[in-house]
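One chain of protein is taken out of this complex; the other chains stay put.
Up next, chain A:
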Amino acid sequence: MRLEKCWFCSSTIYPGHGIQFVRNDAKIFRFCRSKCHKNFKMKRNPRKVKWTKAYRRLHGKDMTQDLTFEFERKRNRPERYDRNLAETTLKAIKKITKVRVEREAKHHALRMKGKKAKDHKEAVKELEQSIHLVKAPAVFQQDPTLTLPKMQVKVSQKQSEENNAMEE
């Protein structure tokens, strides 16, 4: 049993899932689900389809070159089984995935770095320029602040009775 990668979206294909297509030149295409398979049949290029890993890597959304990726290669010349080596390999796998996740988080943080400041600046500008979409012009003449001030309304008894009648 081997966990393969989907040709289209690069996600792992677990046993019992997906379809394998073997072309006449003996190249094997594995797909994780019918979504990827149908996209392939439509001859879509995964590098142009936004939600695939290929697109994300190509457009710098995800980490591309990192040492942690070097560990996950297909090896064609095996070594004799050694229990100690197997044990250390299992421990290493855990550590490597942890490191990779941390690095990807860092990459994401770096990519999103100026976002908060930028968002704030844009919000302020929008408030200055487009507030007329939200408030009526009359309000600006009454009160220079942008928030509605708390006004004390003097309610007389007569008015309240009238209001009650209207409510009914």
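Assume contacts are C-beta pairs under 8 Å (C-beta built on N, C-alpha and C of every residue); 3 or more make two chains touch, one makes a residue touch a chain; residues count from 1.
Basically, contacts and distances are computed from a predicted model.
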From "Small ribosomal subunit protein mS29", "Eukaryotic translation initiation factor 6", "Vacuolar protein sorting-associated protein 35" or "COMM domain-containing protein 9", the hidden chain's UniProt protein name: "Eukaryotic translation initiation factor 6"
Sole residue of A:77, A:91, A:115 or A:132 that reaches the chain not shown, by the stated touch rule: A:77
Sole contact to the chain not displayed, among A:26, A:133 or A:153: A:26
Which of A:2, A:43, A:73 or A:91 contacts the chain that the document leaves out: A:2
Absent chain, residues of chain A that touch it: 1-2, 25-26, 76-81
